[in-house]
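To start, the structure under review is shown below, and the notes come after it.
Only one protein chain is missing; all other protein chains are in place.
Then we have subunit A:
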Amino acid sequence: MSTATKEMAKEAKTVGQKPQRVTGAEAVLMALIEEGVDTLFGYPGGAIMPVYDKLYHYEDKLNHILVRHEQGAAHAAQGYSRVNHKVGVCVATSGPGATNLITGLADAMIDSTPMVAITGQVASHLLGTDAFQETDVVGISTPVTKWNYQVTKASEIPEAIAKAFYIAKSGRPGPVLIDITKDAQFEEVDFEYKPCTKVRSYKPVPVASEESIEVAADLINKAKKPYILVGHGVMLSKAENELLAFAEKAGIPMASTLLGLSAVPHDHPLYVGYLGMHGNYGPNIKTNECDLLIAVGMRFDDRVTGDLKRYAKQAKVIHIEIDPSEIDKNVKTDVAVISDAKAALERITPKLKEAKHEEWLAEFHACDEIEQKEVKDYALGSSTEKVKMSEVIKMLSDKTKGEAVIVTDVGQHQMEASRYYEFKRTDSIVSSGGLGTMGFALPAALGAAMGAPDRTVVSISGDGGYQMTVQELGTIFQYKIPVKILVLNNSFLGMVRQWQELFFDSRYSFTEMVNPDFVKLAESYYIKADKAETRESLSDKMDEWLNTEGPCFLEVVVEKESNVFPMIQTGAAVSEVRLK
């Protein structure tokens, strides 16, 4: 629809309606409803009380989830957005409420997650006076938001919220924070809502030049060993089908970044695996052997590239990317296709010659055999006394047929989940990729379960990260959110311990944990809980856990000192990936 037509439609809708006189607080809620919001995650406090007071009357339209800590609200909003592509919304009060959101905002920023955070602020006449619970949240959040704005008048509210949603979801998505002073929440305004469709200084969706499309297609048609790197951008632009059409036509192998997982089904014949520090052997080795690297909606994170000076130097590089500042940031490109992934793929595919690269693809499979023998036979075998994380994940993958939403925390279990969960459906990985936020999984999973109520949502944590946001069990219990909670307990901060073992002469400095009784802890929140301590008992207990209606907790006691392999050490090249 053109802007003009949209305008006419909007006008027609409002003809004869007198603007409603409401308070700023109510205007906030009405604006959210206009934006199609139905779920909020938040926590009340002094400076946001007028909004909460109005929320009392909007319970039928806005489902507010009371979290147990504002960080949980931010991660829940992220989890919600990551599974259903809507803008996640979180609400907090001023001061500590607002600062508690910061980790979640930073996480959403680096992982391009559309989110709107609404914070209360002290009354405008108190700004700058060190008033009770005053903090400069606009200042603090600037580096970790795509945009932020402080509202001091009720009349600004509709426009600020419209702009916030537009900016959060358009282009490369990201978090936006709107800080609203308490007096603006009390003040009255004639509510009129106009969705934002443009910001004159902001061009969210660049259109790639025809030349870049031609040159890219030409390079692909000439390549002998082309190789696609699938990033999060594929899912953000809903380009899964276009990607498959593109790859299938030209017969190009595809590997995925952490956040790109699940965009391509694990059993697709051209899918060769997972990239990066703990990725699969072939995808890493072959990066330095391909003759053409086609990066789609990914940003060459250091966890993917290893040593940049020795990264794919032999290859030409095509970078399909919506954010111009990512071009040449880490890896120098030969062709930059600055575009939304879907639009770019749709334009390139018709120009491709049909091709197959069977020998090239077979090289990946040869690597798989090596990885199977050197890594997986052990990782998935039962030679150890205790079950290993990898075994648990593989069993989970089999039992859920690769159809679950996997929400991970950060560390060894995250890497094993990325390696051994065989994703069949898109939008199924919710993981803190860029920021690496321990404590992410539990709140993000409750958000994901709200966002995808028809799907099985599994929260996977280690014993360390789990305890960083464990209070969200309260939220899960209160709202009966059907999260399947899995804790892989090795009584260690496993990934740090692994690094200590490998690079710090096994000096296990402050990584061993004495843990509470996790079963009792879950039970104290009235959540059904069980613990699997032996390999033999695991399968039955996992069945019981997965088949229980509503939230359910399972702790699995895993090998204490097990390492994740393969591994690219810091400073090593992708081709130097070690198998043990």
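The rule we apply is simple: a residue touches a chain if its C-beta (ideal position, glycine included) is under 8 Å from a C-beta of that chain, and two chains touch if they have at least 3 such contacts; residues count from 1.
Here is the rule we go by: contacts and distances are computed from a predicted model.
**Q** As a check of understanding, state which of "ABC transporter permease", "Cytochrome c-type protein", "Anti-sigma factor NepR domain-containing protein" or "Acetolactate synthase small subunit" is the UniProt name of the chain not shown.
**A** "Acetolactate synthase small subunit"
**Q** One chain isn't shown here. Among A:R21, A:K61, A:H125 or A:K203, which residue touches it?
**A** A:K203
**Q** Quick one: say which of A:R82, A:K146, A:K225 or A:K286 touches the chain that got left out.
**A** A:K146
**Q** One chain is left out of this view; which of A:H266, A:K329 or A:K351 touches it in the full complex?
**A** For the chain that is not drawn, the touching residue is A:K329.
**Q** Tell me, which residues in subunit A touch the chain that this view leaves out?
**A** That gives, for subunit A, the contact residues 2-3, 138-139, 142-143, 146-148, 150, 166-167, 169-170, 197-205, 323-325, 327-329, 340.
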